[in-house]
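A single protein chain has been omitted; all remaining protein chains appear in their positions.
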Amino acid sequence: MPDRSLTFIIGGARSGKSAHAETLATALPPPWAYIATAEAYDDEMRERIAQHRSRRGEGWATIDAPLDLVGALELLPDNQPVLVDCLTLWLTNHMLSDHDLEAECRRLADVLSRPRGPWFVVSNEVGQGIVPDNALARRFRDAAGRLNQQVAAIADTVLLMVAGLPLKVK
Amino acid sequence: MPDRSLTFIIGGARSGKSAHAETLATALPPPWAYIATAEAYDDEMRERIAQHRSRRGEGWATIDAPLDLVGALELLPDNQPVLVDCLTLWLTNHMLSDHDLEAECRRLADVLSRPRGPWFVVSNEVGQGIVPDNALARRFRDAAGRLNQQVAAIADTVLLMVAGLPLKVK
Partner (left out) sequence: MPDRSLTFIIGGARSGKSAHAETLATALPPPWAYIATAEAYDDEMRERIAQHRSRRGEGWATIDAPLDLVGALELLPDNQPVLVDCLTLWLTNHMLSDHDLEAECRRLADVLSRPRGPWFVVSNEVGQGIVPDNALARRFRDAAGRLNQQVAAIADTVLLMVAGLPLKVK
């Protein structure tokens, strides 16, 4: 029976989300698809992207989807291990583009609710600090929290990363 | 035997704390009391309060207690499902009123240690980000963390919300 399941990996910055998702995906037979949502706005981001890429190594096909994540997922063949890294940057890109976040999140949740292979989706927990000073950050935090809830609700497995270790939530 | 228990629901912003607390409370027979500690300082807050209120729907009696949460709890009849939403805003209100936070928290913990029905109390985790720049935010973070510890210590059940899902801590 083909494995059609959604695994949602959430955690703070540098909690080992991507590395753990890669470990889970590469335990399955290649080829693996890596859908990257990051955009290299500045040197800091470029370096981070390069680090992730060099860690992944061979066997990965990388697809850039800073905005059209839904389109990228729809084009994937069936039964392929897929890593989406990450929802938080995808949401940031849509917010900076002034798109309708609610509509975008609904479309994404709809596609993720019907995984066509073992899909691994990474996202950030951003709501456990002090209320941010500026309204944009608060709006982003709200949207990110709502999206995380939507995806966790439809996921088969939800893991909270703590210092590189997975804590099973669902 | 009457259910006299304290359930403490903690989590980040938009982690689904209130919704989960409502689900737990409304699994019990009505009428349900909703003790709201939010004050509508601005439009953002007014909108958030309205959203929560419209989601709750029928069967709830709402009591506003931005400061006198202890008084509101003492007036409640026995054996009633109660949702307190949330401790973080109550603490904020006392801090802005320049009250003695330690004394207020002690009084509150004292009342919560003797629940007279199935009581559900919601609070925010605010200590998992970078140390805030300003001293007031640090003071608030410390007071909120201490209050959360006090309440968790006396609670029968403690749930950490992660992306809308409860993780049992106690």
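All chains are identified by letter, namely A and B, in their written order; residue positions are counted from 1 within each chain.
Convention: a residue touches a chain if its C-beta (ideal position, glycine included) is under 8 Å from a C-beta of that chain, and two chains touch if they have at least 3 such contacts.
The structure presented is a predicted model; accordingly, all values stated were derived computationally and were not measured.
Taking the whole complex into account, subunit A touches the unshown chain at residues 11-16, 44, 125-130, 132, 137, 140-141, 162-165, 167.
One chain of the complex is left out; on subunit B, the residues touching it are 8, 10, 12, 123, 125-131, 135, 138, 141-142, 144-146, 148-149, 151-153, 158, 160, 167, 169-170.
Everything that follows uses one rule, which is that only the chains that are shown with their structure count from here on.
Spacing of subunit A relative to subunit B, judged by their CA centroids, is 31 angstrom.
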